[in-house]
Structures are given as structure tokens and as C-alpha cells.
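Below is one structure, written out as C-alpha cells, with a few remarks after it.
Removed: one protein chain of the complex. Kept in place: all other protein chains.
Read from first to last, the chains carry the letters A and B; within each, the first residue is number 1.
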Amino acid sequence: MLIALHPSSGVPVYRQVLQQVRERILGGQLKRGEQLPSVRELSAMAGINPLTAAKVYQFLEAEGLVETRRGQGTFVAGDAKKLSAASRRAEIEPALRQLVAEAIHLGIERGDLQRLVAATFESIKSGENL
Amino acid sequence: MKPLQQFFALLRFQAFASPGIWIFPVAFSFGPCISLMSGDTWWGLSLPLSSSTMLFMIPMMIAAFVFIPELWTGMTGANQQAQQNLQGCSADFLLTRAVDRPVVFRARATLYWILILLSAVILLALASRKPSVSMEVPLKPPGAGMVYLETLPGAFVAKATESTETIFLPAGRLAIAGTLVLLSIACSAFWQGFVFAISGLKFKRWIFFAAVIGVSCSPFVLLAGGNHFLENLVFLILKHPVAAVGLTGIFVAAAWAFSAARAKRIEYP
Partner (left out) sequence: MNTEAIIVENITRGYGGPPVLQGLDFRVSRGSIYGFLGRNGSGKTTALKTLAGLIRPESGSVRVLGGDPWTFGAGERQRVGYVSEKQSLPPLGRVAKLVKFCAQLYPAWDHELCDGLLNRFQIPLKSRVAKLSLGQQRLLAFVLALAPRPDVLLLDEPAANLDVVARREFLDQILELIRDGKKSVLFSTHILSDVERVADRVGILSDGKLVVDESLDDLKESVRQLRFFGFQGPPPAEIPGALRVRRDKNELMAVLRLNGPDAPAQIAARLGCQVEDNPLSLEDLFIELTRNSR
């Protein structure tokens, strides 16, 4: 797993790694039941403190995205897909709140905002399929 | 590592970490050797004693280099490189390795005494190659020659003229050399103690350099007050050799014990 880090950004390292691993799980790059690197391996690969790596796995486990089997390692949770809806919402929530707050501040009506979102959705989605 | 192994490792290391320190015994004994070995006839003790200040001062410098090399850090004019070369081994490197502090002290002290005794050996070896010397003593004031006849074994009057008499001392040079060696050992013990006594003080650099200046000026002071202090001391030692050696031995042991105790408590801020 290749992790891109920006240690000097205001976002703590664990959160950066957490987001990237979460994206891979939710996006399907890491399959259900697939084994994740051990804490040591993750810390070596990403060049991070092993305590940070351990923290990432703790958070992932709390979110139900991974499960640790004693003596075996850490695996992507079997029901990752099921919980993924809630996790995905949690993932997008900060950006969503910011967007909505900004829109309100700029005086954009709810209806207009919804139309804007739909249009942007289409344009990006179709851009992807090109 | 066991203390004994540590000791030898440290001794080897200290000896070669700053090889420049081996110059000292040579420098140390150069002057005294010259003055002690020159000529077959002396006129009083002023010649052989003339370089004695070197014998008493150089241990001071060796003590500083071996025991408190940090004395030289931050000296104005010495750039980083020169400082490093002088330092030999900074305390906060050596003392943060896996060594026992007392063993570091013992290794350093042993190195110190090896250097001191090396010069002693050189001096004595040279003197024993030509152990005899003739002393030409003026007949006025009378009895000036008596002291030689009394203190030096085998001395006899070889020749007498109107104004002087010549006393032959079969082991005279060696005896004088021996006395100088004893005095320098006593001084070395003193400087060892001195260096450790000042090492905890804030103004140790100033105190040390004041001492250097003091010792450098001492021959002139002695000369002004009449040179006889050192001569009298020499005769005193020659009269009571056993006591002199014994006292020196005690002094060396005391200085060692004192510096060992101080070494345990030195801080390196």
C-alpha cells in the first residue's frame, strides 16, 4: 500500500493515513476479507511511527471497516460493504457541511444548490467515462 | 565490558586519540637533560637546576590535557578545527559510552603518570651513563664544600687551589637527577590534585592561566630572592633520601585519592 503523506499539513498523520486506507476499502481496492499489512509493515511502508499505524487500525476497527484476528493479523471486515454506506456519509460529511455553509452564506437557495450538485455530479461522472 | 578490559581499552584509546601528548615527555625532559648532562665540572648547582622549572611546569600542562581537555574549548582565536584537535576527546562523548566513570579516571591517571615517569626514566637513564661530576667550590665563604662531602656518598676533595677546591662526586650527577625526578613527581602529584580541585569551579580557566603565569615567573622570583631555595631543598632531600621518597609517595597517593573522589562528582554542563 503506497501512502502519500504531508506531515506538515495541519491534518495529523494518522488521519491522513486513515483516510487513504478507508478510501481503498470503500472504493473496493482492498477486498472483503483481504489481509492488511501488519502494524510494523504499515509503519515501515508509510514511513510512520508504529504507534500511529496502530492508531489507524484502531480507528478502522472502531468504524467496523477492519477486524483483527488474534495471531493472524488485520483483515478487511466481511461486512465492510454493509457499513460502508454509513462510513461513506461520514467521510463526505465535513466537505458537505462546508459546501452547504458556504452556499447559505452566499445566499444560494436550496433548490439551486440541489440543481448545481446534480449538474456537477453528471459532468464529473461523464468526464470519468470518457 | 569488565572493568579491567575497559581499563586497557580506554588506556589504549586515550594514548592514541591525541598522539600529540607524547611530545610532552620529550619537551619535558629536553631542557633538564641538556643542563644536567653538560660538562664534567659544575660551579654550584645553578646549572643543573636551571631548567628545573620545565620539570615542574610541564606536568601542569599534561594534567590539563589529560584530565580536563574541556579547559581549552572556546578559547578565542582557536577555530572549531583547532579546538577539536586540542581537545582529544570531549567528555560528553567518552562518558556517554558504556564505560564506568572511575575506570575512565584510572585510565587517564595512568596515562598521565606514564608520561611523567617516561621523562623521569629518560633523565635517569642519561644521568646514569655519566654519573660522576666534579664540583668546583670557592674557598670563600669557608665550608661551602662541606655540604657536598656530607650529603653525597663517596665524595672527596680532588684538587685544591688558592681560591677554589674541586670535589669529585662519583654519583653526583645521578643523585642530582634523582632529586629532580623526585621533585617533579611531587609536583606532578600536586598538579593532578590542582587540576581536579579547580575543575568544578566557574573560573577554572582564569585560575589555571594565572597558575601558568605564576609558575613561569617563579624562576625570576627565586633568582631575586637568591637562588638558594631550590638548592637547599635539593640538599635536604639528599640528606634524608628515605624520608623524601616516603613523603613523595604519600603525597602521590593522597593526590590520586583526592582526584579520584573529585572525578566522581564532576559535571559537564
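Here are some notes:
The criterion applied here is as follows: a contact is a pair of C-beta atoms (placed from the backbone, for glycine too) under 8 Å apart; a residue touches a chain by one contact, two chains touch by 3 or more.
Please read these numbers as outputs of a predicted model, since none were measured by experiment.
Only one residue from A:R69, A:H105 or A:K125 touches the chain missing from this view: A:H105. Against the chain not shown here, chain A presents residues 5, 7-15, 40, 43-44, 47-52, 55, 101, 105. Across the interface with the omitted chain, chain B contributes residues 1, 3, 5-6, 9, 13, 16-20, 81, 83-85, 87-93, 95-101, 103, 202, 267-269.
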